[in-house]
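Apart from one protein chain that is not included, each protein chain of the complex appears where it belongs.
For chain A:
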Amino acid sequence: MQNNGFLKTREIFAIALIFVSLKATDSTPTLIAQKTQNATWMVPIISFLLILPSFLLMIYLLKKYNDKNLVELFEAVTGKWIGKLLGLVIFLFCMSALMFESRNYIDQIKVLYFHNSPMEIMFFLFIGVVFFGAKKGIEVIGFTAWISFPIIQFTAILVIVLISGEVIIQRAFPIFGSGLEQVLTQGYSKAAIFGELFVLLIAYNATKESRMFRKGLLLAAFVGLIEIVVFYFVYITVFDYNSIQKAAFPFHDITQFISFGNFFTNIETVFMIFWLFAAFLKFIILIYFTAWIFGTIFNLKSFEPILLPISLLTILGGILPFNSGLTELVYHERLLAWLSLFFIAFPIVLWLIAWKKGELKA
């Protein structure tokens, strides 16, 4: 791993923010809107509130066990084998995220911009770029994320500003959509959309000082939440609850609405470029961290050679399910519900074990 301590708060912030906030632009809102209708925008808040204590607990544990990353922490607390098993669960979560989400992203690009292109080639192209990008290592990923961060944020804000004419605030009411109960259960079962925050913890020692890492990550978590909520809110107020359930890719549907004055009426490609840039970065981060987790579990000295098999596996897994709607709506939803429980529970269990062992006193 190339690491000379060049990473600081801002790079981690950018990495984490791009990684988390891109959730606002995929098909998750459609998934959530099936049950909660126009209260969709509240679900991430509930999810975040549910997962935040566990997340803070993890950060607290990492702080206590100095110089350890996520998987090493598992091993330190629960012993070698159970620790590795827990690590493996996180690894499988990453792999499934890679496969489901890359398929989802390729579908978005294909349906909206390249109707006639074969999906397999697009998959190879997309993951190929991601693979070569990830090869450059965590530092370069950090630099790239930070330098491209302002422009990506600027276009995101521009989308909000340009669409604001279409927003009808009244559509947010009734405020709890199909009922408070639905919102809360959905908030719980979709808590795994913030599960990716845990994946980032593998890089705990990548920064110059771990204080910078904590600061960057927490800041990004909150800003990311705000971005997700704002985007979800815009989706439901623009589409209303009936259409949002049928809009497969709400972000791109929104950009289709946007025009810039009377002359430039179809500027969705402009936003697509920056969205694509962020999407590439997101997958570079995800694939790199997946390899990192794998490398730590199996005690590999250098995990970068693992990137190639993981990339190929992603392509393979992404191409396999022929019906992307089914993948998205059935498998992914079930997976999310299971993982939510896992992400909420395991930090608490870890903390309890560490506390019982008396390792937190020092």
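By our rule, a contact is a pair of C-beta atoms (placed from the backbone, for glycine too) under 8 Å apart; a residue touches a chain by one contact, two chains touch by 3 or more; residues count from 1.
As a convention for this text, contacts and distances are computed from a predicted model.
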{"item": "Which of \"TonB family protein\", \"Spore germination protein KA\", \"MauE/DoxX family redox-associated membrane protein\" or \"L-serine dehydratase\" matches, in UniProt, the chain that is not displayed", "value": "\"Spore germination protein KA\""}
{"item": "Sole residue of A:I147, A:V161, A:I226 or A:V330 that reaches the chain not shown, by the stated touch rule", "value": "A:I147"}
{"item": "Touch residues of chain A, complete complex, unshown partner", "value": "6-8, 10-11, 109, 113-114, 117, 122, 125-126, 128-129, 132-133, 136-137, 139-144, 146-148, 263-270, 272-273, 276-277, 280-281"}
